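One protein chain omitted, others in place.
The chains carry the letters A and B, assigned in the order they are written, with residues numbered from 1 in each.
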Amino acid sequence: MEDGNASARPRRATGRLCSICNQRKAALKRPKTLEQICRECFYSVFEDEIHSVIVDNNLFRPGERVAVAASGGKDSTVLAYVMSQLNCRHNYGLDLFLLSVDEGITGYRDDSLETVKRNEIEYGLPLKVVSYKDLYGWTMDEIVKTIGLKNNCTFCGVFRRQALDRGAALMEADKIVTGHNADDIAETVLLNILRGDIARLSRCTFITTGEDGPIPRCKPFKYSYEKEIVMYAYFKKLDYFSTECIYSPNAYRGFAREFIKDLERIRPRAILDIIKSGENFRIATSTKMPEQGTCVRCGYISSQKLCKACLLLEGLNRGLPKLGIGRTRGSNGVKKHVEHRNSNTEVSDSNLESKQCGTLNF
Amino acid sequence: MASCGGGVGACHQSHCQRSEEDGGAEEEAREMASVSVDSCAAGGGDLVRCPKCGEEAAAKGGPRVLNGMCPSCFHAHLFGKFKLAVTTNAMISPTDKVLVAFSGGPASRVALQFIHEMQCKSLESWDASKSQALPVFSVGVVFIDESIISVNPSNDINKTIEEIRPIVSPLSPPHKDLHVATIENICSMNCNDGKTKLKKLLDSVPDATGKEDLLEYLRMHLLQKIALDNGYNKLVLGSCTSTLACHVISATAKGQGYSLPADVQYVDARWEVPVVLPLHDCVTEELKMLCHLDGMETLQLLKKPSNSINSLISSFISHLRDENPSRERTIVRTAEKLKPFGFNKFVEDKYHEFLPSRLRCKFQNTSNSESALAEVFCPLCGSPLSEPELQSVSDIQEKSHTAVEVFTAHCCESCSFQILPKEPVSLQQFYSILPQPMTRRVTGSTLDHSMLRELIGDCLLVDDYDNDGT
């Protein structure tokens, strides 16, 4: 199936040659430049661009221990592959490992974790799996059983974000790399405009975030198109997993994503232009992020007294799963919220301690 | 700084819309908004009373934009938003000669109506006042005929005038001059020559979006020219929240994030004749509804179907509006949180003399140092150039170059991509037929070098600061 047809027969409109090497047959049109290039040249420009993003932005220092956030999906699979290639080729001197989060979703994570395990062997990168059950005492299956299918994505998202940090801390990583691609970032810029979230708007185009925190995160695919990532995985026959999460079957159907894809069809460059806009927004210094403190319960960075995960957990453990969903305003807002609920349900404060997420030893 | 809501806003609108006042985390904006709409509807039952005047509303169970108000309160409500925008931003002063750009659509129709009402009221108080010291501003109307680019161009400008005059002439006294021009006038005052040139100019831009945008920039230059030629000192546009929301998204998608805040303020004084947007806080739905309720005549606007980024975005925005009526406001408010430019407010001293004392303080607060910083503008779209773009201007000035090269270097990256022809020959031709006001912007204002360096230095400083803050 691999090459059979591609080279055997001459094709009508596809006889064009690669605009880089001028020798081999073009296999794809680059969205970034509209060039027609062959597979081999595609591999090298794709990898070289990521290499220059890494070098130009000083993403890593030699000797660093770097966790590759691995979900088994296309982006993280290609990320793991490319990072391990570049690390060897350019002597980054990084100690790479795969870090996976097991949300505890039967039938979804089971399969994707299998994919990550195969990657562990194929790419020669050690794998560490942290589970929600270990970190929070709840699996997603259990959470859904308690709260139903509404808002479950809020839980999963908040928990996953922290899970990576906690897992990375456990493994004594210096940095986390994630597979966010250009389409993702453009979508985030757009969503933050639609929501009026100026603080997030100012941060969402940073290639590295959390530099003030214990474990910074960076996105080497910041300028890589999703199309190219998928093409790369397809041509290289990389093994990735692509089932929807069973709890949010249509989550990817978001209108913002759809809009980005429509835009890409009219003008592929628009994706990079949105990122550029995001980088150039004149955000007044007075609208910077609120001061970051740490969660009083677990020590995770949080702008409020309790971090979002602890707040959600508190709700779960007290049978008030709506707690922390939606809008919270400053630490006082949280407090009020808690007290208000308290008076309604007569749950005493001591119950809160029953299950909490472990303290972080940063 | 950009938001003028807050305390002042509270007096003109006190019910449902309060929920939108929060500027911060708007993740819940959607829920909030739908609740407010629901509660308005639920309050109805059989007998709907206007929440403002207490009378039974004529439009019982009517469209949601009415928010349960009766037509006359709805008119007053929108006029209140208009007036607030005018007064808090000192858009119009008594000595002004104001030109209203009327496209025939509902927004500019309402702008025209409100300006007229305001003028009448000023005239009344002028008549009543003993001293008659404060003059009353005068108003003119301009209509630009763009039928040349429509599917079936009508060649008869007189027919257009016949359609516009019955709309404008009832709006007197006071008398309003009507200026009608065709879009090709920007290329040449000679009708046929202008047509040929404009067609050539647009044909040399292959990108559908670039073509549309170029036409819009040409329109602005023509409006400026007409205003200048006839002694106007303010240009009123009908841009409303909805059009601004589309602009926010499209400027972002075109990579114009840096210059975006310049376009979404109430005042834009980067032009020779400053531009003001008094309908900044009204959405299209409201304006359409007002035209309908008050029987204001509008023209069928020529909309060619196109597959440009602009039309994709306007259908995206209308989709968002259907899902949440307050989304357009949120989008514009996001852009308002970005730092505006020095030219986004009036700082001229002479305004103070005519202002009521309570308003004067607004102007004394504006620091002169900030507005003194000159910007360099893209000659096509008028966007202030960002630091890397200034760098290319600076680079080109180090050597001597042809006029085209200097012009190209002054264009922002977005215009370079979507408007400027890539081929040197077609670029040369494009440049040669570009209207003078555009080419003059570069040759007339060639910056001296040290000033440019200084500008770049300022940008760099700002950047460094931002990076430290992360």
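Heads up, the rule we're going with is that contacts are C-beta pairs under 8 Å (C-beta built on N, C-alpha and C of every residue); 3 or more make two chains touch, one makes a residue touch a chain.
Following the convention adopted for this analysis, contacts and distances are computed from a predicted model.
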According to its UniProt record, what is the protein name of the omitted chain, chosen from "N(6)-L-threonylcarbamoyladenine synthase", "Exosome complex component RRP41", "Ubiquitin-related modifier 1 homolog" or "CCR4-NOT transcription complex subunit 11"?
"Ubiquitin-related modifier 1 homolog"
Residue, one of A:Glu120, A:Glu226 or A:Asp273, that touches the chain absent here
A:Glu226
Please give every residue of subunit A in contact with the chain that is not shown.
1, 3-6, 9, 11-14, 16, 25-29, 36, 71, 73-76, 179, 181, 183, 226-227, 229-231, 234-235, 242-245, 251-253, 257-258, 261-262, 264-265
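To be clear about the criterion, only the chains that are shown with their structure count from here on.
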If you average the Cα atoms of subunit A and of subunit B to get two centres, how far apart are those centres in Å?
38
Would you pull the subunit A residues touching subunit B in the complex into a rising list?
189-190, 192-198, 201, 203, 206, 211, 255, 259, 262-263, 266-267, 269-270, 272-274, 276-285, 287-288, 326-327, 329
For a test of understanding, state which residues of subunit B touch subunit A in their complex under the given definition.
1, 23-29, 31, 207, 209, 248-249, 251-258, 260-261, 307-309, 312, 316, 319-320, 323, 327, 330-331, 333-335, 337-339, 386, 414, 417, 465-466, 469-470
